[in-house]
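First, the structure itself, so that you have it in front of you.
Note that this complex is displayed minus one protein chain, with the remaining chains in position.
Right, subunit A next:
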Amino acid sequence: MPERNAERNYDQMFAEAVGSVLETMFFTAPLGPAEDGSGGACMGARVAFRGIPSGQVRLCLSEGSAQLLAAGFLGEDEESLSPEQTGLVVCELANMLCGSLLSQLESQGHFDLAAPQLEGDAPPPLEQAPVATQSFELENGVLQVALYLESAA
């Protein structure tokens, strides 16, 4: 029973974090859940955090969605954006999703977030499996978010 509750909470956490960040800072909203792995080429980014617990948040965003979100965030046309600008915006998206998830995970906790890292279109695999992952259908592709937590020693 507790496991099932935990799963349901993670789903809710992801949905609230993604909805809030996209609607407030990117002027768009997720269209609904997407099938894992759908969407083709993607831009990956991750943010590691230290605290109790430690871990990282990784995201994978379809290239079309990345450009659309970057344009919304910066208030510019997609055509005028450089790949560097798009990458920086994807990093900021990862940063804000990480902060939002952590404040829901442990609102009384204290975390130190590392600088977001862009992982390109072929994110290196992690040894461990995420504790939760969820994919969202966006206007121009898919956003996949995964939360990894280090197990206590």
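Criterion: a contact is a pair of C-beta atoms (placed from the backbone, for glycine too) under 8 Å apart; a residue touches a chain by one contact, two chains touch by 3 or more; residues count from 1.
Operating definition for what follows: contacts and distances are computed from a predicted model.
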Looking only at "Sigma-70 family RNA polymerase sigma factor", "Glycine cleavage system H protein", "Response regulator" or "Electron transfer flavoprotein subunit beta", the name UniProt gives the absent chain is "Response regulator"
Full-complex touch with the removed chain, picking from A:Met13, A:Leu59, A:Leu102 or A:Ala132, is A:Leu102
Note that subunit A touches the absent chain at residues 20-21, 24-25, 70, 73-75, 85, 88-89, 91-92, 95-96, 98-100, 102-103, 106-115
